[in-house]
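All protein chains but one are shown at their positions in the complex.
As written, the chains take the letters A and B, and residue 1 is the first residue of each chain.
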Amino acid sequence: MTQTSKTLEVSVWRGDAATGNYETFDVPAHDNQTILDVVSWIQQNSDATLSYRFACRVGMCGSCAMMVNGKPRWTCRTHVKKVLDGNKVTVAPLRNLPVIKDLAVDMDPFFDKWVKAEGRHHPTGTRHDPMPEIKPDDPARAEANKAIECINCSVCYASCDTVAGNPDYLGPAALQRAWTLYNDAKDADKQSILDAVAGTGGCHNCHSQGSCTLYCPNELDPLSAILGLKRASAKSFFKGGR
Amino acid sequence: MKSHRSHPLWFAYGLHRISGLALALFLPAHFWVLSLALTQPERMDGFLHWAENPMVKLAEFGLVFLLAVHMFGGLRLLALEFLPWSGRQKSFAAAACAAAFLVSGSFFLNAM
Partner (left out) sequence: MLNIQLYMAQRLSAMLMAPLVLGHLAVMIYAIQGGLSAEEILTRTRGSAAWFLYYGLFVAAASVHGAVGLRVIVHEMTGLRGWGLWSLTWGFGLILMFLGARAVMAVTGL
């Protein structure tokens, strides 16, 4: 098959949490086309029962994340020409999350773990206190800033084999968020963050596979954040035994 | 192999896991053979004689390779986790494999 073929052969996963299979569609090929364009074309012209998610379609919201040829990606930012195998491509729902229908997954477990990792702010002051001055080049602040652009798209979570094998594992996104709060000078309760990330599903389960950092569409580095948490909890362990 | 796994850091993880598992399963047998020196020394000698077979030498080379790979990979992980380095891990992982080959290669050469 050559690239000048006018039709794409697209395998799309159909089904739900219980059962499913791949269904193949013939989609007209265009010069400039994203996987999201392809999925939308199928739903609009071929099979109106196909379920999928998207919102901004310009690479800002992360809603369109799916597995494309086995790799988790934002489909609105995946050019068809870059991933075609001859004229074939495979689209499936994100890995490691329960499937609701077809390409739409249940994001609840992802957000539950986000909360469980204690990545929430513990205030040090009230609105009546003066604003604390935090310099942007302060090392801890720089470290936190590297990780705060996460938009919870779940691509890292889908790429991680440790998440796949260990249902308790909090996952790269949740742990990275906890790391940003740990480095936040205004946070009052760093110990509870450490406790949350050093328990059974915590950062110590990470095997440093690095798929999270490799696939993050925002070019964040959850692997380094998790390594930071390991160092922080180790220090705390040797000081206080926790 | 699933395509999301085709990258160097994942291979380093995979190699580390496989070598660890192989070593963990090998150790009880290794300890048992050594303890033959206590109860049945002739049997131990018989075993060592059998171990002169080139196929066994090849297996021993494999074991030393696995041990060296697991150790150097482990040192890489310890550096990653306890020292605030970044960005050098891919080259270090490659160097770890090379060093492991060197050590096990010298074992093999001396064993012939």
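Going forward, contacts are C-beta pairs under 8 Å (C-beta built on N, C-alpha and C of every residue); 3 or more make two chains touch, one makes a residue touch a chain.
In this text, all values refer to a predicted model and were calculated from it rather than measured experimentally.
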Residue touching the undisplayed chain, where the options are A:Thr162, A:Asn183 or A:Ser224: A:Thr162
Option touching the unshown chain, where A:Cys153, A:Ala198, A:Cys212 or A:Ile226 are the choices: A:Ala198
Touching residues on chain A - with respect to the absent chain: 162, 165-168, 198-200, 202, 204-205, 230, 233-234, 237, 242
On chain B, residues whose C-beta touches the chain left out of the figure: 17, 20-21, 23-24, 27-28, 30-32, 34-39, 41, 44-45, 48, 51-52, 64, 67-68, 71, 74-75, 78, 81, 103, 106-107, 110-111
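FYI, only the chains that are shown with their structure count from here on.
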Chain A and chain B: spacing of chain centres that average the CA atoms, whole Å: 35
Of all residues in chain B, those that touch chain A in their complex: 2-5, 7, 9-10, 13, 17, 77, 80-82, 84, 86, 89
Contact set on chain A toward chain B in their complex: 69-72, 159, 161, 207-211, 214-215, 221, 224, 227-228, 230-231, 234
